[in-house]
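Shown here: the complex without one of its protein chains, the others still in place.
Each chain carries a letter (A, B and C) given by its place in the written order, and its residues are counted from 1.
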Amino acid sequence: MNPTINMAAAPVATPVFFYGLAAAAIISGLLVITRRNAVHSALALIVTLLSVAGLYLMLYAPFVAGVQIIVYAGGIMVLFLFVIMLVNIERASKERQFNRMWPVGLAASCALLALFLGAFAKGKALLPDRMIPIAEGSNTQEIATQLYGEVLGNGQYRLGQYTFAFEIASLLLLVAILGAVIMTKKKI
Amino acid sequence: MVPITTLHYLVVAAALFVLGTIGVLTRRNVVIVLMSIELILNAVNLNLVAFSRMWGNLHGQIFAIFIVVDAAAEAAVGLGILIAFFRNRETTNVDEIDLLKW
Amino acid sequence: MLNTMMSYLGSTVTPGEAGNQFWALIYVLIIFAGVSVAVMAMNWLERKALAHFQIRLGPMRVGPHGLLQPFADALKLMLKEDIIPSEADKMVFWVAPLIGLLAAFTVYTVIPFGPSQAVSDMNIGILFMLGVSSLGVLGIVTAGWASNSHYPLIGALRSSAQMVSYEVAMGLAVVSAIMMTSMNSTGTGTLSMIQIVQAQQHQGIWFLFKFFPLGFIAFVIFAIAMVAETNRAPFDMAEAESELTAGFHTEYSGLRWSLFMLAEYAAMIAVSSIAVTLWLGGWMRPFPNFLNAPAWGFFFSLFPGLTFAGLAAIAFIGTARMPSDSFFKIQRAGLAIFALLLAFLALVLFVVAIVGRNPDHRLLASFREGIDYVFWFVLKVAVFMYMFIWYRATWPRYRFDQLMRVGWKVLLPISLGVLILTAIVGVLVP
Partner (left out) sequence: MNDRMPTDKALPHAVTNLATSNLDLDAPDKPYLDSNELIINMGPQHPATHGVLRVILKLDGEKVLGTECVIGYLHRGVEKIAENRTYTMFNPYVDRMDYVAAVSNGLGYCQAVEKLLNVEAPPRANYIRVILTELNRIASHQLWLGTHALDIGAMTPLFYTFRDREEILKVFEKYCGARLTTHAFRIGGCQYETYAGFEKEVKNFLKFVAPKIDEYETLLTTNRIWLERTKNVGVISAADAIALGVTGPVLRASGVKWDIRKAIPYANYSDFDFDIPIGENGDTYDRYLVRMVEMRQSLRIIEQAVNGIPEGPIMAKVPKVIKPPVGEIYHSIEAPKGELGYFIVSDGSTQPYRLRVRPPSFVNLQALDIMVRGMLVADVVAVIGTLDIVLGEVDR
């Protein structure tokens, strides 16, 4: 209704929400990789995904947040839970949880983290803090324009910048569906 | 309080990314490895959306949507493979999946 | 204080949009209380209506005509021992009902009871609703798994498969309605719940009748899918009591079980609200454009009062018909008080409707508008709720494979066809 961003109406407690969501995301992310029981991991991952969706909302990207909730939390995670219930987790949770090369993996990951932090420390000045000029109130419409194209005033139609990629993505999904069906079928 | 800048989001994303790599590199259970991959993809998405806001255009957000699509495809196929594998070998451990053919 | 109140009542935007957290919080509380009361009322109504379908009386003992039965039930469930099976996964068992409840109630943040009577008007409203309501399945799956028992597990697998498959047809039906919002001069559609209703108002037609029969078919698909989505008869596979005893909540008891029930009914109201918003013109009264004379507006604004007057009349007749035995003395008195309460509410509504015609009474005028909006919205939702009961009384239960077949082989192709046809017709008919 009101497409201009009202800065006064922007969330007052932005830092509080940010730190809360970030902490939730990271702590539950930690739980994902440490839990013995895969269902607990999956539940923790759901918390992570929802926190990240909250972060998207704080970045004025409501459409991505909506997609995150509906596809990730509502779709993919249900699939994960489904599969966890199908495969026998009783045994898996009693076995050794980490593979033999875990020190190497941990070291490499820590090195990666150090690399990231180093890069951030060095390049901090390169990151301007600018505001997205597109209003939150029409985020969906803008994204739709980029993906599908738009109707111009004179009755003409213009393809969006990503329409072709969008079609390719649908093809990818189709292939994935076929692949999953064929893979899980008992007898082909 | 310090205002929240793009860097804050990048640090969160980096942390999630590293958690994801730790999961992929150290866990044995394939399901959890796949979940860690989702963590990594989410970290990337968070970066993209943060940069999208920083540069003031929507390309990052659209890329994030594509990555979500990709994650859905990856999860479907990955879990499909897992089920097919579990049916043959009754295991979900990565280090027991060490031959190309059964 | 009065000025603040009036500024809120006269506000034309939702509290979320105005950035007024306090007012939003009050809205949240009102909606939470309202939905809880609606669930209780629905509980009573379902038992009564189902009983009358089945030539029984239903609850009659607790309060006159069983009116206090929901309170008795709630009390009983709260006092009941809360059993956690020893082999269950305690943490997940504990969390599962909360997930379902949270998913069911979060949806209400974007439901528009009126143009400004919503907690928030999100740009992604309908997407948010579908997404959050699809989280409800997580509660069911985890409940079934955490019980560590065969029947709940099968129930959970069934219901998750069912909900995921019907979401596809449901989503496509919703998309065809969203597409209709873009049939305006600018050609841009919207996902915002409030703007969807405003688009119907602007185009002068409920989407139910738009491009007849395309809108109607999409609506029917949604109406079928929403029954499956909420696990209600005839799609109540997940809790088919004759097959799986109680499905995913077999091992639950007491308060936790009642949370599942609360979530189920809240989800029913939520999906009905989506249907009302998308196809039945949301808060709009019948014929807002066609019969737009102020006299008509006044006529329709009498309906809330008339409804309550009718309910009061039913209650009075019930009082008069009660046996004159002294045994029923208290019950008679109770029913009479209830009838008087309803009559009083009717009176208040009449007064608001009549006095509020004068725009000088700003408070009453905006109050009257708000009542109008909420009344028509709730009335439309109530029709859906009655349909849910009617389905349950009439039909046998589908078998699981038949249910999936209906979802994938009947509803999905039809909804895809409707979507494509809507797009074509929308391009051809400017």
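Going forward, a residue touches a chain if its C-beta (ideal position, glycine included) is under 8 Å from a C-beta of that chain, and two chains touch if they have at least 3 such contacts.
Since we're looking at a predicted model, the values are computed, not measured.
Engineer: Would you mind spotting which of C:234, C:334 or C:417 touches the chain that isn't drawn?
Structural biologist: Of the candidates C:234, C:334 or C:417, C:234 is in touch with the missing chain.
Engineer: Under the stated touch rule, tell me which residues of chain C contact the chain that is not displayed.
Structural biologist: 50, 53-56, 150-151, 154, 158, 233-234, 236, 240-245, 392-402
Everything below uses one rule, namely that only the chains that are shown with their structure count from here on.
Engineer: With chain centres taken as the means of their Cα atoms, state the distance from chain A to chain C in Å.
Structural biologist: Distance between chain centres: 30 Å.
Engineer: Starting from the mean Cα coordinates of chain A and chain B, work out the distance between those two points in Å.
Structural biologist: From the centre of chain A to the centre of chain B is 8 Å.
Engineer: Determine the centre-to-centre distance between chain B and chain C, using the mean Cα coordinates as centres, and give it in whole Å.
Structural biologist: 37
Engineer: Would you give the residues of chain A that are in contact with at least 2 other chains, written as numbers and ranges?
Structural biologist: Residues 63, 67, 75, 84, 139.
Engineer: Can you list the chain C residues in contact with two or more other chains?
Structural biologist: none
Engineer: For the complex, give me every residue of chain A touching chain B.
Structural biologist: Spelled out, the residues of chain A in touch with chain B are 14-15, 18, 22, 25-26, 29-30, 32-33, 35, 38, 41-42, 45, 48-49, 52, 55-56, 58-61, 63-64, 67-68, 71-72, 75-76, 79-80, 83-84, 86-89, 92, 95-102, 104-106, 108-110, 112-113, 116-117, 120, 124, 127-134, 139, 142-143, 146-147, 162, 165, 169, 172-173, 175-177, 179-184, 186.
Engineer: If you look only at chain B, which of its residues touch chain A in the complex?
Structural biologist: 1-12, 14-29, 31-32, 34-36, 38-39, 42, 45-46, 49-50, 52-59, 61-62, 64-66, 68-77, 79-84, 86-87, 90, 92-95
Engineer: Of all residues in chain A, which touch chain C in the complex?
Structural biologist: Answer in residue numbers: 1-2, 6, 8-10, 12, 37, 39-40, 43, 46, 62-63, 65-67, 69-70, 73-75, 77-78, 81-82, 84-85, 136-141, 144, 150-151.
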